[in-house]
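One protein chain omitted, others in place.
Moving on to chain A:
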Amino acid sequence: MKAAVIVFPGSNCDRDLAEGFRKAGLEVQRVWHKDTALPEGIDIVGIPGGFSFGDYLRCGAIAANSPICREVKVHADRGGYVLGVCNGFQVLTETRILPGALLRNAGLKYICRSVGLTVTESQSVFTRSYDAGETIRIPIAHHDGNYTADTATLDLLEAENRVAFRYTDNPNGSHRDIAGILSDNRRVLGMMPHPERACDPSQGNEDGARLFAHLATELASA
């Protein structure tokens, strides 16, 4: 199985995300934002955290209009798998691959710490290793993680069981405690917390490793 991790100027979690995929057994290629095609035979695209283009204009807005993101959209529209973490989640909303938007944290502060997440939905390749309702701990590190969408969109996400993770103790004002959402075909996951930072004993927490490990297993059997 092959993963592509997109690199923008200002990405700073691309190596960590690549390592998360690699440890799970995927072959990983990092792909520059100016590239106009994804490598052949890619199973999943990872969009990493960081501050792409310095967060100028809006977080993820410039990255979402980069040449490679047109290809990521084609890949997602074709039913390809995509994982966007933190700034990657912001990029996915800016490309409209996922609905809603990420606003400035309600408390205005950048928050960097480990938080509790409830796995709201376990029926996806990303979350099937967790039990629905299980609480895990994953680090967050963001200034703009306040998930916002209109009421109709939020109701739809809940009705279709597309809220993958909720904060147990909402740190940023996100509507309905949302920390991560799935696309309507459940093959795209955007989340503010960083599972790649909870993948190794040296990180003090391996709750995120299960996401990558199970993803690799399911992609291999698909």
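The rule we apply is simple: contacts are C-beta pairs under 8 Å (C-beta built on N, C-alpha and C of every residue); 3 or more make two chains touch, one makes a residue touch a chain; residues count from 1.
Here is the rule we use: contacts and distances are computed from a predicted model.
A.B. asks: Tell me the UniProt name of the left-out chain, picking from "Multidrug ABC transporter permease", "Two-component system response regulator", "NADH-quinone oxidoreductase subunit K" or "Phosphoribosylformylglycinamidine synthase subunit PurS".
C.D. replies: "Phosphoribosylformylglycinamidine synthase subunit PurS"
A.B. asks: Just name the one of A:Glu94, A:Glu121, A:Asp177 or A:Asp207 that touches the chain not displayed here.
C.D. replies: Residue touching the chain left out of view: A:Glu94.
A.B. asks: Please identify which residue in A:Asn12, A:Gln29 or A:Thr148 touches the non-displayed chain.
C.D. replies: Within the whole complex, the residue contacting the unshown chain is A:Thr148.
A.B. asks: Could you please point out the chain A residues that touch the chain left off the display?
C.D. replies: 57-58, 61-62, 65, 93-94, 99-101, 103-108, 146, 148-149, 173
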